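The complex appears here minus one protein chain, its other protein chains still in place.
In order of appearance the chains are A and B, and numbering begins at 1 in each one.
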Amino acid sequence: MTAVLERTHAPLGRVVGAEVRWVLRRPRTLVVLGLLALIPVAVAIGIAVAGRGGRGLIAQVAGNGFVLPVVALGLALTLLLPLAVASAAADAVAGEAGSGTLRGLLVAPVGRARFVVMKAAGVITVAVLAVLIIAVVGMIAGTVVVGGPGSLITLSGTTLGVGEALGRIALVAVWTIGQLLAVGAVALAISTFTEHPLVVLACVLGGMIVFGVLGAIPSLDWLQPLLLTTGFGAGTDVLRDPLPLDGLESSSLRALVYVVLGVGVTFWRMARRDG
Amino acid sequence: MSVTEQTLETRTDPSSGTVLEPAARLRDLRKTYGSVTAVDGVDLDLPAGAVVGLLGPNGSGKTTLIRMLLGLTAPTAGRVELLGHDGTQLERALPDVGALVEGPGFHPFLSGRDNLLRAAACEPRLDGDLRAPVDAALGRVGLTEAARRRYRGYSLGMKQRLGLAAALLVPRRLVVLDEPTNGLDPAGTRDVRRVIAELHGAGTTVLLSSHLLAEVEAVCTHVAVLARGSLLVSGELATLLASDGELAVTVDDPARGLAALRAAGFAAYLRDDALAVTEVDPPEVVAALVHAGVGVWEVSRRRAHLEELFARLTEEDA
Partner (left out) sequence: MRRRWFGAAGAVAAAGAVVAGVVGIGTASAQPQLPPVSPEDLVASVMTAQPGPFNGTVGIDNELGLPALPGAPQLGNGQQSARVWSGGDGKGRVALPSGDGEKTLVSDGTTRWVYDATDRTATRSTGGAPEQKDPQTDPAGASAQIIGDLRKTSQVAVDGTAEVAGRPAYTLVLTPQPSERTMLREVRVAVDAEKRIPLQLTVLATGSATPALQIGFDDVTFGPQDPSLFTFTPPPGTTVKDAPARGQGAPGAPDRQGPPQGSRTVGDGWDRVVVFQRPAQQPGRQAPQGAPDLNALGTPVTGPFGNGRAITTAVGTAIVTDDGRVAVGAVPEPVVAEALGTK
């Protein structure tokens, strides 16, 4: 009991656990995760109805069910996954400030650095769950609705067995989580500057659009290595054979830089922010 | 609680529980937002074990003062010492501080109990099963019945009670209550007063902010009056209320009473059918009247200074 009386912070595990439970009980989180699960289902049904034909990556799913989780993740990464993660980050700090719960946590006291850890854990939880849901539902829908040869036909025209196909899907899932953590870290940093969650969502949405536009302007080529969205297409590389790692590595490295900066700004800001 | 010239360096070890050591000290505390000064050079001690009423009209800087006391807002200048910790160490005092600031803040989609469980998970002083202290706190504020309902459906009073429960999750050394009776019905107000009395009985220091003199008067031992960010007056409630006051004595025969008092050497005059006596020793006044055969109905102190001061403040505010 003496230890408890001298303790200045609650055990981190308990705090993080409470945060994750809170995130998972938030209706908005559940709705978003449910909507994300619909993406692979919608693609699968579309492919089943339309059959073959058409171009683009979605056409690769036809008769090649294992591609579905990869394609669904790639589609979702363009907008919906970043928004899902940004929404979690928006609620994490701006939302708590807006609902008046932030000061309760700070007075408890959670500790301002631990607060960032706790909130990061919540955002990571959402990012991981969102990706896993798309990947798992994608695999199920790919197998049940689309079907296929029980193997994955790569873009290079080679055929991968089930084990390697699952490995590729796991790889793209982990990579996607990495990209989302970059979005989440930046969103968390924005979240510490406002008490309106919508501001965070608007910034992330606007940022994605601006990055997309900047990335499409040829005379701004030099800017491309700086834009997080530049690497978003690298997930498709898991469908190539032999597996090229360059794009996955460079985009992951870029995401890491964004994570470091986002988390750094979050720590810096939370150390000063009014509760 | 008049401001002493005690320096911050003379504090004793907080764990020794020295009763005389103030629970909090504010020194020349100042907060400005741009060109607006919210708190302007406040010096204030919260004596250990006292129930301190922080009085002031809306917008007088009460909440900003409390936020700086709790480390939620960084002061522009000045020092805060809380339970023996100051500066960057302020947070070390917070486990022993319960607070209800700026109204209750909870998540609408969780029940009152789940909200408290989440808060309890962050309390350093709690260990093991969190449900027992949560249920105890809910019981203490009379929310046991509604504990499992969603916060979304709570009335304003229930929300206020839940906020109070969160401040009471752990036995505290200091409890800070910012306008705790906002939105409460008379029964709720009585409950809050009971809780404050219990805290006072257990030796907890309480800081109660309010814009109602009556509320402060009902429960506080000390009072500090804030207006436009400055501390106008502070000290023991009884002293402040009595300070240049006079006795108002209601008797069955005012004319005879007046004669009796004057005969006994008291400075007395008749006002509003009551006897106004400038002598401040009530037993002597009553004894003189009774001795003269005058029936005494009521003796009370006129609280001229504080009441008039506060009335003036709130009128300006209105």
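Points to keep in mind about this one:
The rule is simple: a residue touches a chain if its C-beta (ideal position, glycine included) is under 8 Å from a C-beta of that chain, and two chains touch if they have at least 3 such contacts.
Only a predicted model underlies this, so the values are computations on that prediction, with no experimental measurement involved.
Touch, as defined at the top, links the missing chain to these shown chains in the whole complex: A. Of the candidate positions A:P11, A:G167 or A:G233, contact with the unshown chain belongs to A:G233. In the full complex, chain A touches the omitted chain through residues 52, 55-57, 59-60, 62-64, 149, 153-159, 189, 193, 218, 221-222, 225-226, 233, 236-237, 240, 242, 244, 246, 250, 253-254, 257-258, 260-261, 264-265, 268-269, 272.
FYI, only the chains that are shown with their structure count from here on.
Each chain gets a centre from the mean of its Cα atoms; for chain A and chain B, those two points are 49 Å apart. Residues 67, 70-74, 91-92, 94-95, 97, 99, 101-110, 114, 117-119, 121-127, 166 of chain B are the ones that touch chain A when the two sit in their complex. Interface residues of chain A, counted against chain B in their complex, comprise 1, 4-5, 7-10, 14-15, 17-18, 21-22, 25-27, 99-112, 272, 274-275.
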